[in-house]
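Note that one protein chain of the assembly has been removed; the remaining protein chains are unaltered in position.
The block that comes next holds chain A.
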Amino acid sequence: MTTAPFDALAPHPTTGFAAATSDLSKVHGSGDTRVVALDRVSVSFREGEFTAIMGPSGCGKSTLMHCAAGLDSVSSGSVRIGTTELSTLGDRQLTELRRDRIGFIFQAFNLLPTLTALENITLPLSIAGRRPDQQWLDRVVSMVGLSQRLGHRPGQLSGGQQQRVAVARALVSRPSIIFGDEPTGNLDSRAGAEVLGFLRDSVRELGQTVVMVTHDPVAAGYADRVVFLSDGRLVDEMSRPTPDRVLDRMKALDSRVRTS
């Protein structure tokens, strides 16, 4: 049952990695204002794995995610989604790639206020001009527990409910990878826990790949793996994290930043 949805993705030959970067650098500005946001970062995200990217503020974790997701251009190095090299793609191909193979969950929910919950969920499919697979849609909707709220507009939903709509939107097109940018940043701890639970379930039960940027050790505790970023460099990683261990590592990182 867990492998069934993956058949749909068969056209893309897999290497076991949903996404990967190698020697990825991102530089803002030039001359005096030159800021290196990412410095030769090489990281891979395995299929069916839930990865958290962590690090202190300004370490470049959001930039890493934006570059890996094709939202931002890179200065040098390469980014691959599956076997597709992003640097060779034009805007139209990048747009199609985002539409068909990537799902997004944002901190600020970013639902369209004029559309109902259901319309928001099926938005990527509508844009592509495809009909949703009704069985899959029902499954996603019932998993995030929104069956009773599909006709509501975002303004009529609580923050947690809105983020659940966003999770469903990310899942509905069966992307090869979902990127989450601080998905629990605007939620209280209980609603946050729910959303993280759904993300973990989608990995465990549906075989989904999820990459999430967070600064919250508790959120990172839901992941299978945590990678640590500091000053634009990959500095450490941890498997099967717990909030306590993540917190310790963060403290160590912080002090290293301070003393260096």
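In the analysis below, a residue touches a chain if its C-beta (ideal position, glycine included) is under 8 Å from a C-beta of that chain, and two chains touch if they have at least 3 such contacts; residues count from 1.
Keep in mind that, in the parts below, contacts and distances are computed from a predicted model.
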Options "Fumarate reductase iron-sulfur subunit", "ABC transporter permease", "Bicyclomycin resistance protein" or "ATP synthase epsilon chain": UniProt name of the undisplayed chain: "ABC transporter permease"
From A:F45, A:F104 or A:F228, residue that would touch the chain that is not displayed: A:F104
In chain A, positions touching the absent partner: 62, 66, 71-72, 91-92, 95-96, 98-100, 104, 106-108, 110-115, 119, 123-124, 126-129, 169, 181
